[in-house]
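Note sheet for the following structure.
Only one protein chain is missing from this complex, and each of the others stays in its spot.
Letters A, B and C name the chains as they come in the text, with residue numbers starting at 1 for each one.
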Amino acid sequence: MNVNFQTDSKKSDTPSTPKAVIQARDLDFSYGDSQALFNINMDIHKKEVTAFIGPSGCGKSTFLRCFNRMNDLIEIAKIKSGTIKISDVDIYDKNVDVIELRKHVGMVFQKSNPFPKSIYENIAYGMRIQGIKNKKELDETVETCLKGAALWDEVKDRLNQSALGLSGGQQQRLCIARALAVKPKIILMDEPCSALDPVATAKVEELIHKLKKQYTIVVVTHNMQQAARVSDRTAFFYLGRLVEYGPTEQIFMNPENPKTEAYVSGRFG
Amino acid sequence: MGRKEIQQNGKLEPFNLMQKNSHKEPTHLFSKRFSKKKVLEESVTYLLRTLTYLVIVLAGYLFLDIAYKGSKAIFKTEAPFINTQFLTEKPQTLHVFEPLEIDKKLSKIRSEVLSLNIKTKSLSSANTEQAKEYSTTIKAHNNEIKRLDILRKKDRLTFSDTEYRALEFTPSLDEFKYNTYAYSGGGIGPAIIGTTLLVFGSILIALTMGVLCAIYLSEYSKPGRSLQAIRLSILNLSGVPSIVFGLFGFGLFVLYLDWGVSLIAGWFTLALMALPVIITASEESMRAIPKGFREGSLALGASKWTCIRTNVLPYALPGILTSSIMGIARVAGETAPIMFTAAYALRDRLPWEGLENTTDFFFQGVMALPYHIYVVSSKIPQNEYTQNMQYGTALVFLLIVGSFALSSIILRAKVRKKYDW
Amino acid sequence: MKPENLQPKDTIPKFSKRRVVLWGKDSDSIIKGFFGCTATVAIVVLFLITLFLIKEGAGFVGQYQKSLKLYRLSGLEYVEILKERRADHTALTQYLNGIKGEWIKSLKDEGLTQKDISKTVMSKEAKAVFIGYLRTSSDLRRFIKEKMDTAIEIRDQEITNINLKESLDNYAEKISLVGNYSFKLSPEDRAEFILKLKEDSQKHTFDKEKLSSNRQLIESLQDGIPLNTQSREIYLSLLKNEYLSTEKLIQPIDFATSILKVTNEKERYFSILEKTQSDMEAVLDKADLIEFNNSDLDKRRERFKELNTIFFNKLSEHKLIIENWDPNKLVPFWESLGSFLTGKEWITASDQQDWYGLIPLLSGSLIISCLALFIAIPLGVGAAIYTNQISTSLEKNLIKPYIEFISAVPSVVIGFFGVVVLGEAIRLMSQLGFLSWVPFFPIQERLNTFTAGSLLALMAIPTIYTLAEDAINNVPNHLKEASLAMGATPLQTTFKVIVPSALSGIISAIMLGFGRVIGETMVVLLCAGNRIKIPELSDGLGVFFQPVHTMTGIIAQEMGEVVNGSLHYRALFMVGIVLFIASLIINLGAQWVVKKYNKMES
Partner (left out) sequence: MKRYFHKELSELKNKLILLGEKSHGIATLAIDGLLENDLEKVNQAYGMDDYVDDLEMDIAHSCIRYMSLRSPVSSDLRLLLVALKASKDFERIGDEAHSIAQKSCKLLTTEGSLKNSLDLREMGTLTCQLVKDSITCFVEEDIDKAFLILKKDREIDTINQKHFDTLSDEAMRTEMSDASRFNTMLISKSIERIGDHAKNIAREVIFLLNGDQ
C-alpha cells in the first residue's frame, strides 16, 4: 500500500492502481512567468480522504483548483505541461465541458460563501441552474443534502430564513450541503475550517469522516493535526513540489523525507 | 461629540497656575478651568456652525421662495385644491385688459413719486424740513397706489388665447388698456409630458447600454492597461460639462445625422451624458459583490452567464437602480444639452397628436420643463401676470427632480444598510 | 427520494463533450461576445464625442485662416489701422465730455439754477472748445468711412466669387453625372429639372415649338417617366446654360490692383491727419480761456492737454505702420489659432470682420468661477468639518442629506431664482444709503458676475461638501484617538491631525467643485449679464459687479443660430474643445492629487 511519489523518483511512472480516481502526471503549472507547481505526479484514491499540507504558498491550493479548473478564472494561470485525468478523462482536453466537470467535482471554499438567499434556496441553487423545477424533487434533495451535511436538525425549522443568519460552522456545512446537491463524486475542500472555531471545526471534520463513505474527498489544510485526524492519505507540498505522499500514518509517524519530518514536527517554517 | 467634550478635554495647565486659582473653589487635578484657548475653541466652533447654517438658510430661502410663490400657481383654495388647468393645459398668450382710468391715475402718481424721490436726493443735508415734507407726500402717494392697485385688480379682465378668440365683444380700448404677455396663460402640460418622455427614453437607453457595458467591464474584461485607460476615460467623461454634450449632440445628431431638433436626438444626447455615471456606478456595485458568490456558483457547475444572472445582478441591482435614479435626476435637471437638440420654446401639439407615420413620433421636438423655465425667465418680463407661470413651472420642475433625488438618497441609505457583506 | 440517490453512480463522466450552440462556440462565449460588443459600442460612442468635437473644431483653424487672409487682402486690416487713430480721438473726446460733465456738476453744487448752468456751459468760449474739438475729426471720419466701404465691397465680391465657384463646381459635377448613361433621376433632380424647364419656357415665350415640347416633357416628368436620350440632352443643355451664365457672374478680383483703391490716397490721408492735428491744437489753445474756478477741473484740463500731446506724438509712429503695411504678408495657420486663443474680441455677424477671440469669454468664466469658489470653499469645507467632527449625530443626519439634496436642484431653477430674486435684491442693496461708501455702488446691472458667482457657489457647495466630508470621514480613526489620548482638544485634533490628513481629498474636492462651476451653463447664461467684454480690472473690487459672458454661455446662446459648417459654428466647437480640455485637466488633476498623496502615505 505504500504508494510514494517523490518528485525525483522513477517510481512515479508506475501504473496507477485501479482505485485511483484522479491521476496527475508530470504536471507543471504557472501563473504568468512564475511557476507554481513542478512536475507533480499523484494518484488520488476513491472514497478516501486525501489531505494536502505544506506551508503557505507551496502550491497546494493551486493544485486543488486544477481538479475542477477553477484556475481558468485567473487569466494568467495555465498548465504548461502534464495531464490531469479524472475517471480516465483528461480534463484539460479542449472537448471537456467545464461546467459538467464542475458538477462532477464539487468544491467548498476557505471562507464560507453562502449566497444571500434563504437556506432552502442555497441548496436548491445547484439544481435550479440545471433546470430542475419539480418542487417535490427539490424538497427531497434539500432535506437529504442537509441531513447528509448533518445540518438538518439545526435548520429544519427555518429553511426560509436567510443563510447569512447561520453561524460560521453552520454556514460552512451549508456550503458542503450545497455542493452535495449537485451530486458530485469528488469534493474538493480548500481550507474548509480555517475561519472556524474548534467546535465548528470538529463538526466539519466529523462530516468529512462521514462523507468519506460515499465521496472522494480532497482537503487542503494548514492545520497538520486536522490532516492527521481526517485523512487517509497525506501529501506534503513544499515550494511547488510534491515532497512526500503516502498514508497519513506514515507521513506523521515515520516520514521518509527529512523535510516532511521537519515540517510535521514543527521545526520548520 | 460636542462642546461638552471640548470642555472636558481642556488642556491641563501647569500646577502652580492651578494652585493660584485654588483659593476660589476647591479644585483637583482634573477640574474644569477657564482659559483663553477654550474661548477660542468655542468661537471657532460657533464660526463653523454659522457657516453650516448659512448654507442651509440660503438654500432654504431659495426653496421656500419658489415653493411659496409657485404654490399660488399650482394650488387652489377650493377643491380639488390642485390647479389641474395649469398642469395639463398648453401654454398660451395672456391677454390683459386693465381699466384705463385707473391705469392713467396710477402712472401719474408713480411719476410724481419718482420726481419727488429725485428731489429728495438732490436736497442738501441742511434742508431737513423740506425732506420731511417730501417723505410724507411720498407716503401718501404710496398708500394711494396700493388702493388703486386693489381697484385695478378687481376691475381688470384677463383672457387666455382661446378665451380671447371666443370672445364675442372685445372690451373697448377706450375703457381698457390692452396688453399681451407671451407664455403667461394656460399651463405647462406639454412641457411636463415632454420632460417625462425625454427622461424615460434617455434613461432607458443609458441604463441598457450602461449596465451591459458595466457587466462586460467588471465580469468579462481582462485586467490590464487598456481596461484602466477605459475606466479613467469614463471617469473623466462624467466630469465633462453638460453643454459640451449638448454641443456634440447638436453637431452629430441634429446636423450630421440630420435628425433635426427631435425627441430622439435629445434621448441620445441625454443618454450619453448619463452613461458615464451609470457605467461607473453599476460597475462599482457589481465589484462590491464578494468574489465568493461567483466562485461558489461556478464551483456548483453554473456557467459564467448563469452565475452573473443569478448571483451577481440580483445583488447589484439595488445599487444600480439607486445610481440610475441619481442619473435620472441629473438628466431631468439638465437644460443645456436639450436646448438645441430636443426642446422647442412653444409647441401646441402634444407629441402623439397629428402624426403621419409612427416614426414621426421620434423625429419631433417637444417642450420641456427646464427649457420652458429658461424661456419664461429670460424672454418675458417679470410682473404680476407672468409670475404665476414662472414660479409655477419652477416649482413643478423642482418637485419632480427633487422627488427623484430624494428617493435616491433614501434608497441609498437603505441599500447600504441591507447589503453590507 | 432516498439517501442512496445522493450516492454517485459509477458511470463514465459526462463532461467529455463540449456543448456547442452556434458557429462552433458554446453559449458562454457567445454571451461574452455580446457583452463585449455592447461595451465596445458604448465606449466607442464615448470616444466619438472627443473625436467629433475635435473634427468639428479642427476645421476652424483653416477657415479662420482664410477669413483672416481675406481680411488682409481686401484691405480691411489696413482700414482697421486707420481706425485706431479715430478711436484714439474718440477717446479724447470722451475725456473732454467727462470734464464737461464734472463742470456741470460742480456748478450745480454751487447752487446755480439750470438756466445759469446752461448759459455758462454754452458760452462762446466753451462752445468753441467742446463742439470745436468734436468737429476736428469730421474729415478723418469721412475718409475712413470711404475707405472702409471700398474694402468691404472688395471683400464681399470675393465672398460672392467663392460661393459662385462652389455652385460652378456643383454644376460641373452634375453635368458629368448626367452625361453618364447609367444616371437616374432622383425626386430632387426631377423637381429641379421641371423648374429649369419652366424657367426656360419663360425665356422663350415666342418659340411655340419649344414651349410645347417643354410642356410635354414637364408632364412626362411629373408622371415619373425615366430619362431618355432626348430629354437627357435637354437636361444637359439646360445645365450647361446654367453653368455658363454662372461663370459669367464671376468677376475675378485682382487683389494687387483692387487693394490700391483702399491704400492709394495716403498723401491725402496724411494731410487730413495734419489738418486735424492743427485744428486740435487751435482748439486746445482756446481751452485755457474757459474759467472753471475749480482746481480739480484745471488739473483735468492739464491732463487732457498732456493726453493730446501723446496723441500728436504717436502720429509719426502711425504713419510708419501705414507705410509698412503689406497686404501680401502671409497668414500662417498658427496665427489663426493664436488669434483665437489670445483674441480680445468676440464679434459675430458684423458687416466688417468677424472676430473670434477667446479671452473675453475665458476671463469671464474664470472670474465667475473664482468668485464662486471664494464663496463656496469656506462654506463647503467649513460645513464638512462641522458636520463630521463637531455636530451631534442628529444634526449630521439632517444636514448631510439636505446639502446632498441641494446638488440635485436643477441649475436652471437656480438661474431663474437669480433672475427673479437675487439680481434685483443685489441692485436694491447697492442703492441703500448706508452702503454708498462702497466705491462701485450703486451698480447698474442687476445681472452681473456677483449674481452668477454667488449662485454658482450654491451649486458648488454640495460637490465640495460631499467630497470633503468623505475625505475627512476616511481618515483612520486611530489617528484621532491617538491625538485625543495625548490630551489634545477635539478642535486641535481636527485642525492639526484630521484636516491635514484629509487635505488631498479636500483639495481634490475643491478642484472638482471648480470643474463643476466652470462647466455650468444655465446659471451663467441667465445671470451673468452676457456682455462680451474683458472685465476691467482697473475697477478694483467693482470688477465683480460687471456683466460678463462665459464660454458655456456663449455656446448656449449662439449655437441655435449658427449655420452648419460655418466659421461661427466651428468657433463654438473650438470653445467646446477648450471647455472639454479644461474639464479633463481639472479631473485628472484632482485624481493626481489624491493618488500622489496616497502614495506618500503608504
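Just so we're on the same page, contacts are C-beta pairs under 8 Å (C-beta built on N, C-alpha and C of every residue); 3 or more make two chains touch, one makes a residue touch a chain.
For clarity, every value in this text was computed on a predicted model and none was experimentally measured.
Engineer: When the whole complex is taken into account, which chains on show are touched by the absent chain?
Structural biologist: So, taking every chain into account, the missing one touches A.
Engineer: Among A:M70, A:I119, A:L180 or A:A228, which one is in touch with the chain left out?
Structural biologist: A:A228
Engineer: For subunit A, which residues lie in contact with the unshown chain of the complex?
Structural biologist: 199, 202, 205-206, 209, 225, 228-229, 248-249, 252-253
FYI, only the chains that are shown with their structure count from here on.
Engineer: Suppose every chain is reduced to the average of its Cα atoms; which one is closest to the average of all protein Cα atoms?
Structural biologist: Most central by this criterion: B.
Engineer: Distance from the CA centroid of subunit A to that of subunit C, rounded to the nearest Å?
Structural biologist: Those two chain centres are 68 Å apart.
Engineer: Do you know which subunit A residues sit against two or more other chains?
Structural biologist: Where subunit A meets two or more other chains at a single residue, that happens at 99-101, 103.
Engineer: Flag every residue of subunit A that touches subunit B in the complex, lowest number first.
Structural biologist: Its residues touching subunit B are 68, 70, 73, 75, 99-103, 106-107, 109, 111, 113-116, 125-126, 128-130, 164, 175, 178-179, 181-182.
Engineer: Which of the residues in subunit B end up touching subunit C in this complex?
Structural biologist: Counting only subunit B, the residues touching subunit C are 1-2, 5-6, 9-12, 37, 41, 44-45, 47-49, 51-52, 54-56, 58-59, 62, 65-66, 209-210, 212-213, 215-217, 219-221, 230, 232-237, 239-248, 250-252, 255-256, 272, 275-276, 279, 303-305, 329-330, 332-336, 339-340, 370-371, 373-374, 377-378, 382, 387, 390-391, 394, 397-398, 401-402, 404-406, 409.
Engineer: Considering only the defined contacts, which subunit B positions touch subunit A in the complex?
Structural biologist: 222-223, 290, 292-293, 295-303, 306, 310-311, 315, 419, 421
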